[in-house]
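Structure incoming, see below.
One protein chain is absent from this view; the other protein chains keep their places.
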Amino acid sequence: MSKTTNKDESFFKKLVGNQLFIPILALLLLAVINLINDPGFFKISLGLNNAGNPVLSGYLITILDYGSELGILAIGMTLVTAASGGQDISVGATIAIAGSAMLRVLCGGTSRPTELAAPIIVAFLVACVVGMLCGAFNGMLVAVFKIQPMIATLILFTAGRSIAAWINNNELPIVPDPKFAYFGSFIPGIPVPTTVFIVIACIVVIALVLKFTNLGLYTQAVGINEGASRLNGINPTFIKFLSFVILGLCVAVAALIKVSRLSTINYSVIAKDIEMDAILAVALGGNALSGGKFNMWASILGAYVIQFLTTTLYKFNVQSDALAAYKAVVVIVLVVFSAPSVRDYMKQLTRKFASSDKAALSKKGVA
Amino acid sequence: MEENRVLEMRGINKTFPGVKALQNVDFSLNKGEIHALMGENGAGKSTLIKVLTGVYTKDTGTITLEGRGEVAIGSPQDAQNFGISTVYQEITLCPNLTVAENMFIGRGAGKITNWKKMNADADKILQSLEIPAKANQQLSSCSLAVQQMVAIARAVDMECKVLILDEPTSSLDEQEVEKLFGLMRDLKARGVGIIFVTHFLDQVYEVCDKITVLRNGTLVGEYEIKDLPRVQLVAKMLGKQMDDLSDIKGEGGTYEGADADEKIFEASGLQSNAGIKPFDFYIKKGEVNGFTGLLGSGRSECVRAIFGADRVINGSVKMHGKEVKISKPLDAMKNGIAYLPENRRGDGIIGDLSVKENIILALQVLTGFFKPFSKAQVNAFADEYIKKLNIKTASAETPIKQLSGGNQQKVILARWLLMHPEYLILDEPTRGIDIGTKVDIQKLVLELAKDGMSVTFISSETDEMLRTCSRLVVMRDRKVVGELSGDDLTQNKIMSTIAGDK
Partner (left out) sequence: MKNEKKTGVFGKMNDTMLLLTITVVIFFAMYIGAIVFQGGAFKKPQMFFNILNANAALIITACGMSVVMISGGIDISVGGVVALVSMCCAVYLDYHDGSIFGSILIALGIGVAYGLVQGFLVAYLDIQPFIVSLAGMFFARGMTTIVNTAPFNVADEEFTALKLARIVIPGMGTTNKKGIYVPAYVEIGVIVALLVVAVLFVVLRWTKLGRSFYAVGGNKQSALMLGVNVKRTKFLSHMICSVLAGIGGYVYFLHVGSGSASHAMGMEMNAIASSIIGGTMLTGGVGNIIGTLFGVLSLSTIQNIVSSAGLDQAWWTGITIAAMLCIFLLIQSVVMAQKKKALKA
C-alpha cells in the first residue's frame, strides 16, 4: 500500500512541477467559473455573418480569435525574456508603427484611396522590415549599449504611437480592398477565423526553428550566464539582438491582424496595454522573468489563458477601461505566488501538512 | 563557558532542502587565538560562518558569546552589534560609495552622517594600517587588494571580539598577504579571536594556533597546530589516509610520437587589451607547460589572449606553423583550442542548464547553429563523459548548479574534452575544489598529454605545477620574465625568477 501512495506522491509532484501546470490550472479554474455562471459560454454555433459566409461563433471562438495577437507576441517575448532577462514594453507602440507603415504603403499616403496603392504582400513585408527595425533598435540598446531592456524599450514605448501618427501625417486611412480584412476575420467559405491559421503557422515556424537550430540552447545559455556563453563561442550580443529582431517580426504579424480587423488604425488605442498581457503570458507560462530557461508552449498557452480571462471579464460586464485594474490584481496574485520566498513558505507548509498526515496514518496503522 | 572563551557554538544544525549542511557541529574560539576552519568544499565551513554572521538562521543549537551569554543572531547587523566582524572572499563593499562610508555605514548610533568627522576618523585608521587609500575616494577607484584591506580596516575598527576572515587572501599578492598576517598578529595580541578560513595550507601553518576540521557537515575535530602535521590534516579533511599527494608524476610518462617536436601553437608579440605586455609563447605536441607568477602577474590574461577571450590588439598566432587569426573564442575553438576559465561560477558553468547541456555546449557551438545534436547523440555524449570523468550527479538532467564545485569543474572539463581539442588550456582548474578531485584532474592532464594533447596548466599552487608541467613560463608585473624547464624546475628557482633575483 505504501508503494502506491509513493507513486501517487511522485506523480503529483511531477504534475505540480510541470511548467504547464499553472496555465492549465488557471484555464480549468476559468472554465469552471464560466460553467457555473453560464454553461452557454461553451456553446459554439455555425451561422452566417453579414457578408453571408458561414462562420463559427461563440465565446470559445472569440478567445481563439482575439488571443491570436497575444499568442504570436508571446513567442517573441519569451525569447527576449530568456535572452536578456528583461521584457520589451514597446510591443504595443511598435504594433502601431508597423501597422501605420503597412497602411501608408497600402493607401499610398492618401486617407481615402479607392484602390490599393500596393499589393498586400508588399505592405506586409514593409511592416515586417519596420517591425524588425524597431526590434533592432531596442536590441541594439540592450545588447550593444547594455541598457536594461525595460528602460531601453521605454523609449519606443513613449515615442512609438507618435511615430505611428507621424508616418501617416496623423490621418486615419481606410483600406478600400475587402480582401485585406480577411486576415483579421474570415476567408469566405471557411468558418474558422483566419487568425487561427496565422497563429498555427507561427507556431509551426517557431517549432521548426527550435528543432532545427540551436536558438533555444543559445538563448538559454546567454540568459543564464552571458560570460560563460561567450567563452563557449556564442556571441551573446548577437543572440540578444536576434531575440529582439524576432520579436519585431512577431510584432509585424500581430500588426497585420490588428490593422486588418478594422481596415484602419487608431494610433492611441491600437494594441493598447498589450505589452502587459504579453509579459503576463510569459510569466503565466511559468518562465522566470529574470531570463534563462524557457518553455515556449507554456507561454503561448499562457497567452490564451489571458484572453480567456479578458473574455470572462467582459462577460461579467466589466468596462474595457477598467479591465486593467482587474488584470493588475491577477498579475499581483500570480507574481506573489511565483515569488521564491512565498514558494518556499508554501513548500514548508505542505511539508508540515504531509508529515502530520503521515503521523496520523502511522498512528492508525499502529491502532 | 571556560574563562578564556569568546565564542562557543554547540550542536549547530542547518538543513537546506535536500542537504544537511551542518549536523551537530561544535566550535569554540579563545581570546587572542587565530583559529583555522578547514574542510573541503561542501564541508560546511561557509554555512557555519554564515550561521555565525546571521546570514542564515540555524535550525537548532546554541551560540554563546563572552559577556552576553546565549545569543540569537538574526541578521548581519545583530552579528556586528555582538562584536562579530567578517571579511569575505568576495569584496562585500559598495563600489559607488567612498572609502570612509564603506568603513562606517551600517553601524554606530544616530541618524545623521557627519562627513568631516567620518573622513578624519577613516583617514586615521587607513594611515595606522598603512592602507594606500584616501577616505573620500570612491571605492571603485581602488584596486581589488586595497578594497579588501578597506574591508579589513572596517572590521578592525569595529572593536570586534570575533573577527572572521573568510578566504581573504585569494585576491591579495604575497606582500599584501604578509601585511594582512601582520595585522592579524597585532589583533591577536590585543585579544581578538580570529577565525581564519583558507584553502592555502601554508598560510594555516604560518599564522594559526588551532585548527577545526569539518567534513560533510560534521565536526571531525579540533586540534592544536603543533599536533597536526600537514599530511594528517589533509587526511582528516578527506576522511581517508592519503599516500603522499605528490606521487602522481611517475604514472604518466610522456608523449612519444614522431611529431613530438612539432610546435602546435606559436604566438609572437601577442598582446590583449587587458593590460599585459606583448609576449612570445609556443607549445609542442603532447607537452604540458604552464604560466606561473603571483596573482595579478598576468598569467590568466596571457591565456585569455591566446583563446581570444580578451580583445587581441597586437601580435601574430600560428597553428602548426600556419598563420591564423584568433579574435574571438569561436576562432580559437575552430582551431582546436579549448579554454577552461579561472572563474568557474562566473565564466564556466551555465547554472540552470542540465549537466548534459553543459557538456555538449562547446561542441554544439562548434558544430554550428543549424546543426543541433539529436537527443540520442546528446545522451550518448553525456553518459560517456559522466562515466569517463566519474562525475557524481543524480542524472544527466540535473541542473549543473546543484553539483558540488569539483563535479562542476569536471563537467566543464568534459565539455572541452568532448571537443577533442589539440590544445587545452586549464586556468586554475583546481581552485576551490576538494583535494580528491584536484588529484584526479592532475592525473587526467598527464594522461591526456601522453596521448598527444598539448596542455597549458595554470595553478596558484606551485607544487601542483611542478608535478604536471615540463616547462614553465614565469611572469612578473604583466610581463614574461623567464622560462624554466628540466632541472630548473624547482620551487626555489621559480621563486627567485618571480622575485627577479639573478
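As written, the chain order gives the labels A and B, with residue 1 at the start of each chain.
In this text, contacts are C-beta pairs under 8 Å (C-beta built on N, C-alpha and C of every residue); 3 or more make two chains touch, one makes a residue touch a chain.
Keep in mind the model is a prediction, meaning the values are calculated, not measured.
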| item | value |
| --- | --- |
| Full-complex contact with the absent chain, from A:207, A:336 or A:349 | A:336 |
| Contacting the left-out chain in the complete assembly, out of B:36, B:51 or B:133 | B:133 |
| Residue, one of B:8, B:101 or B:440, that touches the chain absent here | B:101 |
| Touching residues (missing chain, whole complex) on chain B | 53, 55, 75-77, 80, 86, 88, 91-98, 101-102, 105-107, 110-113, 115, 132-133, 138, 140-143, 146, 154, 275 |
| On chain A, residues whose C-beta touches the chain left out of the figure | 87, 89, 141, 145-148, 150-152, 154-159, 161-163, 165-166, 170, 273, 276, 279, 283, 289-290, 319, 321-329, 331-332, 335-336, 339-342 |
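As a working rule, only the chains that are shown with their structure count from here on.
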| item | value |
| --- | --- |
| Contact set on chain A toward chain B in their complex | 211-215, 217-218, 220-221, 224-225, 227-235, 292-293, 347 |
| Chain B residues touching chain A - in the complex, by the definition given at the top | 17, 307, 309, 328-330, 333, 339, 341, 346-353, 357, 361-362, 364-366, 368-372, 415 |
